[in-house]
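Removed: one protein chain of the complex. Kept in place: all other protein chains.
Order as written gives the chain letters A, B and C; numbering starts at 1 within each chain.
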Amino acid sequence: MEIELNSRESAILEEVRRFLKSEVTPELLAESHHLEYIYGGEEGRKFVRKFAANGWLTPCWPEEYGGLNSSEMLMYAIRNEMAYARVPIHFAGAHMAGPSILRYGNDDLKKNYLLRLASGEIEFALGYSEPAAGSDLMGLEMRAADKGDHLIVNGQKTFNTHAHVADYHWLAVRTNLEGPKHKGISILIVDLKSPGITIRPMITMAGTRTNEVFYDDVVVPRANLVGEINSGFKYIMAALDFERMFPFGHYKKFYEDLVAYLKTVTRNGMPLTKDPLVRQKLAQLEIELEIIHHLYFQLAHMLDNGKIPNYQASMEKNFLTDFEQRLANTALEILGARGQLREGANGAILDGLPEWLYRWTVIETIYGGTAEIQRNIMAQRGLGLPRA
Amino acid sequence: MEIELNSRESAILEEVRRFLKSEVTPELLAESHHLEYIYGGEEGRKFVRKFAANGWLTPCWPEEYGGLNSSEMLMYAIRNEMAYARVPIHFAGAHMAGPSILRYGNDDLKKNYLLRLASGEIEFALGYSEPAAGSDLMGLEMRAADKGDHLIVNGQKTFNTHAHVADYHWLAVRTNLEGPKHKGISILIVDLKSPGITIRPMITMAGTRTNEVFYDDVVVPRANLVGEINSGFKYIMAALDFERMFPFGHYKKFYEDLVAYLKTVTRNGMPLTKDPLVRQKLAQLEIELEIIHHLYFQLAHMLDNGKIPNYQASMEKNFLTDFEQRLANTALEILGARGQLREGANGAILDGLPEWLYRWTVIETIYGGTAEIQRNIMAQRGLGLPRA
Amino acid sequence: MNYSLNDEQKILKDTARSFFTEELKSSLVREVEEDEQGYSRKLWESIAEFGWMGTIIPEEFGGFEATFFELSLILEEMGYAGYAGPFFSTVVLGALTILTAGTPEQKRSVLEEVSLGKRLMTLALEETGDGPSACEIATTAKKVADGFLLNGCKRFVPFAHVADTIICAARTGDGGKNGEEGISLFLVDRRSQGVSIEVLNTIARDKQCDVVFNNVLVSGDSLLGEAGEGWQLLQGVLRVASVAKCAEMVGGARKVLEMVVEYAKTRKQFGQPIGSFQAIQHHCANMLTCLDSSALLTFYASKRIGQGLSYEKEAAMCKAWVSDSYRKLTALGHQVMGGVGFIDESDLQIYFRRAKAAEQALGDATYHREIVAQLMGL
Partner (left out) sequence: MNYSLNDEQKILKDTARSFFTEELKSSLVREVEEDEQGYSRKLWESIAEFGWMGTIIPEEFGGFEATFFELSLILEEMGYAGYAGPFFSTVVLGALTILTAGTPEQKRSVLEEVSLGKRLMTLALEETGDGPSACEIATTAKKVADGFLLNGCKRFVPFAHVADTIICAARTGDGGKNGEEGISLFLVDRRSQGVSIEVLNTIARDKQCDVVFNNVLVSGDSLLGEAGEGWQLLQGVLRVASVAKCAEMVGGARKVLEMVVEYAKTRKQFGQPIGSFQAIQHHCANMLTCLDSSALLTFYASKRIGQGLSYEKEAAMCKAWVSDSYRKLTALGHQVMGGVGFIDESDLQIYFRRAKAAEQALGDATYHREIVAQLMGL
């Protein structure tokens, strides 16, 4: 399917594809899968630094900060190629923290972080969720006491996915206990090696790792405050408008591999793909993937045309994550008990990905804002329906 | 499928079946369908009076009021047989008003109405909904001014389904403008021929009729007040617990007719019912019908055992009405364009019922409390989840 | 892909929107549905003044020579406004078939009149109602001295009762392995001796007709395309027509969502607009997803057709998805609007009924998913 790029950008995308084809090693793939495609593992760092040296990690950033001044479309296309190649693709730094620093950070912050982010040298972890503040970010309680030239941070975060491999924390803290809740939140950049930080693993049902992060009198220099104090909630919300990006490449790859495999299977003497039920199911997945392609690249198109995808990112996220669950479940339906085999088991199909996806995709509909919250956003921001 | 009845009641049910087989005429069926199975048409009155003379309309009422002192199970079973036979089955009087009179009415009301209801002589229409009070019954505004020995009623009702064929209105009115909204509602029995009442048809997308009813200084004797003044909301809610009954017989009959018809159809040289997709769809409907059977008769079982089906009636209503929509849609999917033909059109299948059901079942999920309200009830009353 | 319209396309779409908003009010939509002809002649003539019947017809035959993409924009606005009439059957099923298969002479004689709005057309293809299928075609065309003799019964032919010219698919030879051989297309004057037409009363009251051909004699030059190649000729037409139908459906879906959201914002229950309830919000969000996904697939398929790229799979994917989505969207709309939506006076119920008809027209979702499976090489 064609993607709307000018000839210079098309050539870049071609180069990226070639690079991915030649540079991806089995070790990288294994690590990448094990880390659920987040960035920060050893192999990943090696790979990404080489990759990023071409400006491909942050193509749409200005050249002075390590970008190529490209369209968002190229950015989306490259990220999706990376997903398809199953290399790390979740960059809290390049994708969430970096753009916010670009937009709201002062010159010092820009100087200190952007080039290092663009080159893949450093990575961030998002520090938003807390035990009592999941869907309700406004309810966050982690406290940062303002001491003039520094802040003292105390409290707990949960579900901080990159924290154990990242270098910095993009941390949402409460800096004002008075007034409306959303006007007392600030964003700090915190070195995750700072004294007083404890990171504890939380293992998910997919075997992947996320973290609890405890702050105990952690000192953060005031220079690490992003933008205005007490304006953090605004920055977070704006980032949700501009920066949410959920590539679908992995699922496309899995689907293609699944179809290719099923074409080789015979059941009761008949090719499995001649079964009308199987045909209907696979055709339906094919159609849904086509829709995701459009929902995804439409976001880039909107951004390139100066529009704010205020509900479209939510729609893409929901459609994709619902699709993932259907994909995994359909795979298991068609594969029968064989689909239940985990990686390494005798006869496991497609390296056990079917059953892993079945577990993993539960998490996907919740991470990054639950499906229910996304529907609220679509209704309220997309259709203008009133809040309760 | 067996129904739990003692031998006396089993014999009664057998008699009912025989009666239905012998007494149902094409004229009755036509009228009944045209009136969407409500009671009050000319043929229906003839039939039901003969039917009710056996006590079959209100079998579980005490004998002194025209019942047979039977179990609720027999009542449910008879009503479902009637639905299966496609005779009138919606009795606002025998089913909603009557039981409330039994429970809350004084001796005069009982004397005046119950025997006539049990014999099928008179029928009621429910007068609940108003333009501004649909799902939100508490919001009803129709005003009844208390004048001592009578009340003066003014206002408007909508979606009063039986009003044009019924004799009496089971009317919810506001009798107190002060205090909490649910403590100012009363129930009146109003003769629909009273001066000042205007009934205007509202035709639905299924071609069936419901009504707007306008009250203009209508005088209602105080003797027609049911129970205590300002306690009406309590009575309505109690009736929802005890009296909601949604038989599934018509849909079972339609489904059986559909399957019988499909067994005769050949497509591309193959019997249609050998198509794996068709087989899956029909088997699924078969299973769902089985579930409805249990959900329905379970209600009777609970009532007979002194339990209050506080969420189960909502579940049965939702499951049934969802099923109806799937049934109609599946029929159209399998039948193709032929299913779109209306009654009387050349080649219309099963008298055009498939397309009619497709229209009618939209209404079913809304009538008698929308699917959304039913889910609220299930969550709040069935599972104890808190109100917002 | 570029997901925006260019300026000319925007103007065309806006023009169509304004025109139909003005000329096709809800009252006329209702009148047309009750009307025996099933369309407003006056509106037809106004549309003809814009020349929209000629959108994809070459200039030499009086058309605009625009692409299918432009036509899809007009169809979407027709769907939005609730248009019913012989536009689709004339312009898509009729003219497009002639454009695909006609001789220069046939094109001139027919398409000029179509461009002017002076000739109505339709396609008599299906005989069972299970979606287009070669093996169901039993109508025969027998070669006789002065042409062909047609015999057979066609079903579900849209607007045959007012069509000037009916394109009829009939067997002139053996069907071969899957019935796809030996089918030929004929231009038949609706007023010919032996043609009898019965308008069928359908869920959408959309003037689908039974057309019986009883020893209908047509001349030799009414043969459209090569004899025996009719099924192959129709393939492209049917795929494009499916997308055209989707364009109408997307327009309808958009209108339904607007109507429902407007209602949810104003209707109050329990002291608040019902649109503030989460169940209603989520219904609306799901409707929006149905709409946007349908619109994107339709936009893309239309664009490929307009650009002369391959479109078979895109068209099948589009019709499969939009068929299901539009039905679901209208059903959700009813859950939001409640009683107000199911009364005859509500426009919603009109769209609901038409969604079902459109879903099944030219093959439903199951039919098109099977085509997708074939094109996937399964």
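By our rule, a contact is a pair of C-beta atoms (placed from the backbone, for glycine too) under 8 Å apart; a residue touches a chain by one contact, two chains touch by 3 or more.
These numbers come from a predicted model, not from an experiment.
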Partners of the unshown chain among those that are drawn: A, B, C
Listed residues A:N112, A:T204, A:N230 or A:N310, member touching the removed chain: A:T204
Contacting the left-out chain in the complete assembly, out of B:L29, B:L115, B:I152 or B:A379: B:A379
Contacting the left-out chain in the complete assembly, out of A:N54, A:N112, A:N154 or A:Q340: A:Q340
Chain B residues touching the omitted chain (full complex): 1-4, 259, 263, 273-274, 276, 278-280, 282-284, 286-287, 290-291, 294-295, 297-298, 301-302, 305, 311-312, 315, 318-319, 372, 374-376, 378-380, 382-388
Contact set of chain A toward the excluded chain (per top definition): 129, 132-136, 138-139, 158-159, 202-206, 267-268, 277, 325, 329, 332-333, 335-347, 355, 358-359, 362-363, 365-367, 370-372, 375
Contact footprint on chain C, counting only the chain that is left out: 277-279, 282
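The definition used in the following text is that only the chains that are shown with their structure count from here on.
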Touch-based graph of the chains, sorted into line, ring, star, complete or other: complete
Chain A and chain B, separation of their C-alpha mean positions in angstrom: 52
Between chain A and chain C, centroid-to-centroid distance (C-alpha), Å: 42
Numbers and ranges of chain A residues touching at least 2 other chains: 276, 280, 388
Multi-partner residues of chain C (each touching 2 or more other chains): 277, 280, 366
